[in-house]
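A quick write-up on the structure given underneath.
Complex shown without one protein chain; remaining protein chains in place.
For chain A:
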Amino acid sequence: MSTIETFYDVMRRQGITRRSFMKYCSLTAAALGLGPAYVPKIAEAMETKPRTPVIWVHGLECTCCSESFIRSAHPLAKDVVLSMISLDYDDTLMAAAGTAAEAALQDTIEKYKGNYILAVEGNPPLNEDGMFCIVGGKPFVEQLKHAAEHAKAIISWGACASYGCVQAAAPNPTRATPVHKVITDKPIIKVPGCPPIAEVMTGVITYMLTFDRLPELDRQGRPAMFYSQRIHDKCYRRPHFDAGQFVEHWDDEYARKGYCLYKMGCKGPTTYNACSTVRWNDGVSFPIQSGHGCIGCSEDGFWDQGSFYDRLTNIKQFGIEANADKVGGTAAAVVGGAVAVHAAVSALKRAQKKNEEA
């Protein structure tokens, strides 16, 4: 391993000053929720540890994860982490193509057996032996399994790799399957979102490269530092929710006043992500701040939770337009009607019986 350079070496080679490097360490420590005492620790780790190679593969996806990643707010995070990754294998971003690219992948696997991190963007479709997604002439599922075999850990980028996303939405014709259901014998960290927030992505990668371990995960395998609270819990419109002040129609007076978007189908109360704190595009805004409800893109099966604009989910088993209130209300009305009829018949029977006895 002596031939592998450190993160710091890579950064300096990229023309990054020591001052900028220390800034990056501070920013990363803050983003990960670590105290100031961790800044020198991160710096030391990056100066002394050989960098961890990353292989970045793409299955069924739209590349929005990569797009998000290269727009990380802090330019350093993007440059540093991305250049470290693209050195190895990322078929979207690497210079090599065709056979050379596939050779690079094979080289990396051989060279760093058991030491590299496999980042997966997208997921493998399993129907028709995986023929719906071909990479380098072979089904993607084969490349995924091959690359995963000697990986130290796997990062599932985005809703596709974590949960399946749109290609896995009902009826899922290609049987697109999230990574953790295909690879079951490796530690997997899910970073869901469509796409995930850039700072969250760089933060997770930096944490893993620096500390050589997975960050603390929640029950669903997501890094707890970014996914332990709902959008709703930290939403700046939350006071309007508690006050009972809602946008009733798009473009009404309440929408202009910036009231809560709960009634407009905002999925903030059921979505775990860091959008309301980290925000997007250099902290400029996030969907709710721009006047649109959260669509819950970092949640399992978010395409199958009915309309983005309904508070109550449609329950398709009971018809396209049926939600819990319609199903329950109809059932209650039917039972109520049956009870009324039953009561009437009971009264008649009783009267009849009294007549007979009289």
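In this text, contacts are C-beta pairs under 8 Å (C-beta built on N, C-alpha and C of every residue); 3 or more make two chains touch, one makes a residue touch a chain; residues count from 1.
The working rule: contacts and distances are computed from a predicted model.
Matching "Sugar ABC transporter permease", "PqqD family protein", "Probable Ni/Fe-hydrogenase B-type cytochrome subunit" or "Peptide/nickel transport system ATP-binding protein" against the UniProt entry of the left-out chain gives the name "Probable Ni/Fe-hydrogenase B-type cytochrome subunit". Residue A:K263 is the one among A:K49, A:R71, A:H150 or A:K263 that touches the chain not shown.
When the whole complex is considered, the residue among A:T6, A:T63, A:T92 or A:Q229 that touches the unshown chain is A:Q229.
Among the residues A:G59, A:G158, A:P223 or A:G296, only A:G296 touches the chain that is left out of the figure. Seen across the whole complex, the unshown chain contacts chain A at 163, 218-220, 224, 228-230, 233, 239-248, 254, 259, 262-263, 267, 269-272, 296, 299-302, 305, 311-313, 315, 323-325, 327-329, 331-332, 335-336, 339, 342-343, 345-346, 349-350.
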